[in-house]
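Every protein chain but one is kept in place in this view of the complex.
Order of writing sets the chain letters: A, B, C, D and E. Residues in each chain are counted from 1.
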Amino acid sequence: MRYAILLMGAPYSTQASHSALRFARAVVARGHRLECVFFYHDGVHNAARLAAPPQDEPHLVDGWIALHTEHGVSLQVCIAAALRRGLMDQREASRHGKAGYSVEAPFELVGLGQLVDLGLDCDRLVTFGP
Amino acid sequence: MRYAILLMGAPYSTQASHSALRFARAVVARGHRLECVFFYHDGVHNAARLAAPPQDEPHLVDGWIALHTEHGVSLQVCIAAALRRGLMDQREASRHGKAGYSVEAPFELVGLGQLVDLGLDCDRLVTFGP
Amino acid sequence: MERDRWRGRETGGETIVILHVVNKAPDTGKTLEQVLTAMSGDDSLLLIEDGVLGSLPALADRCAGLPGRCYVLREDLESRGLLARQDERFAVVDIEGFVSLTEQADKTVSWY
Amino acid sequence: MERDRWRGRETGGETIVILHVVNKAPDTGKTLEQVLTAMSGDDSLLLIEDGVLGSLPALADRCAGLPGRCYVLREDLESRGLLARQDERFAVVDIEGFVSLTEQADKTVSWY
Amino acid sequence: MESTEAIEGNQREGDILLVLRHAPHGSSWLREGLDIALVGAAFDRKVSLLFMGEGVLALLSGQTSGALGQKGTHPTLQMLEMYDVDALYAESAAMSRFAVAEADLLLTPERVGETAIADLLKHHDLVLTF
Partner (left out) sequence: MESTEAIEGNQREGDILLVLRHAPHGSSWLREGLDIALVGAAFDRKVSLLFMGEGVLALLSGQTSGALGQKGTHPTLQMLEMYDVDALYAESAAMSRFAVAEADLLLTPERVGETAIADLLKHHDLVLTF
């Protein structure tokens, strides 16, 4: 089956990101195609490239990247939710006249229409809230 | 009186930051000394230098900076809570071997001991949770 | 009877007053229950943000044991279209009133 | 009687099944109440994260109307020291079981 | 009066049901849920809204901007009709609980009880809670 995940919790503040990552790995392990993890609401903080969790804790950002690298899962971040929360890629940073950026590939900033399409086109969408 | 504010809610996700900023201004307007706003838990996101809220919404980061500039209020961010959440200044970035940074002056990354001191040394500590 | 419960908690001549600030609606978790558990007879209660829903007449009875010590923040009632809908047992204060309450109380405890 | 209430909601021959996933404890807001309001007789309920507290015997009665359709996530019971403390009306599933439930259901609705 | 007429009309595919459970102003949940409604409608999806619990307070007339100028969600609600989002439902029990009368409302949702709510969930392809 074709799956998508919607993640709306920030890493570390709530367990949502851990649950979503565990679920994502299990979906793939059962032979399904995981199309996309869509980050919305506080979930956009999962895309923060400067995250530096303590070394004895799982590094969630790296976990998402591994999922992309190993299984081709796209990592889509709602652009409006991200900009409000201090997350922007290089393109947005230059558009807003800011030096520096806080989101980089393989995370992509996309419109909310992507979520609507995913939700209706995939066989299953599973949401993890904060 | 000497006041301090503890803010634990992220901007935009909850009303906590708006309430804290309103309260901060009212404290100063009533002639008190506001020593510090301490950012902890998800409140650390108030220090995100790349925040780009829509133009028809209040810009909270700028609001905090104005409070610092006009009234000498120090803006202290718990360093441990910040690092976990993708917020670091230039010094931490170079310590972690990362290019770029997401927190800058007048926000300062400090230890949690500062909060304990503030809470016990100021006449009043008022907390805004998410 | 409910009053006596509060009165029973007063400590002799001592007047150590706490201002309890609540920003969650009565339906959102145990926040309001926990505040009521932790309050003393000389404490005050201020509702802000979504907490102002607790001042609606249908929900206000839980605070009925606190006559004269219940406050609700005007600006948060107003933005929600609830100003004038609050129960009469609540006094409406503005943001300056909020600061003033924190001046009067020995300490402020926030529940969220 | 409680069973009849659920049965009454079944829609003819149609079997449209929803898996409802809850990650909040019963004391945290109206989440569990809202799920129970929105559930049909052929839906299933899975408790994860802090939601697993809802499977403790003292709190499990709210789900008693759903025999055979209540699940709780093993790893979240385990990390909290609650494995083997859950009410017998809940079936324990691991993360693969969670995926399997989402396969079987036509759609999954999460409540938080 | 509760009816299920409108619901039975919704049994086609491609529908999104947004369950809105949060009050305005206190958090961004309501706004970020409504944003999906607008985007879904702009993408020609048939979108329904169910206001549940504290979410029914979103429907009150007389709402204003926040004290710092935060926009609120009432302007968005008033745009729904323009986007052809006209399938609006409100939990009957919540309307009663908060003593919200028809005369107090910005919009005219259909009041629904438990059975109708369960049917709404069944008859939409994608159900997202906010």
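The rule is short, and it goes like this: a residue touches a chain if its C-beta (ideal position, glycine included) is under 8 Å from a C-beta of that chain, and two chains touch if they have at least 3 such contacts.
Please read these numbers as outputs of a predicted model, since none were measured by experiment.
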{"item": "Left-out chain, listing which of the shown chains it touches", "value": "A, B, C, D"}
{"item": "Missing-chain contacts mapped onto subunit B", "value": "6, 40-41, 80-81, 111-113, 115-117, 119-120, 125, 127, 129"}
{"item": "Contacts of subunit A with the absent chain, listed as residue ranges", "value": "12-15, 18, 21-22, 56-58, 63"}
{"item": "Interface with the undisplayed chain - residues on subunit D", "value": "23, 25, 27-28, 49-50, 53, 56-59, 75-76, 78-82, 95"}
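In the analysis below, only the chains that are shown with their structure count from here on.
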{"item": "Partner chains shared by subunit A and subunit C (touch criterion as defined above)", "value": "B, D, E"}
{"item": "Partner chains that subunit C and subunit E have in common", "value": "B, D"}
{"item": "Chain whose Cα centroid lies at the greatest distance from that of subunit E", "value": "B"}
{"item": "Farthest chain relative to subunit D (centres taken as mean CA coordinates)", "value": "B"}
{"item": "Chain centre separation (subunit B, subunit E; CA means) in Å", "value": "35"}
{"item": "Gap in Å, rounded to a whole number, between the CA centres of subunit B and subunit A", "value": "26"}
{"item": "For subunit A paired with subunit D, centre-to-centre distance based on mean C-alpha positions, whole Å", "value": "26"}
{"item": "Per-residue overlap in subunit B, given as positions that touch at least 2 other chains", "value": "12-13, 15, 22"}
{"item": "Contacts with 2+ other chains: residues of subunit D", "value": "30, 107, 109-112"}
{"item": "Chains that touch, pairwise", "value": "A-B, A-D, A-E, B-C, B-E, C-D, C-E, D-E"}
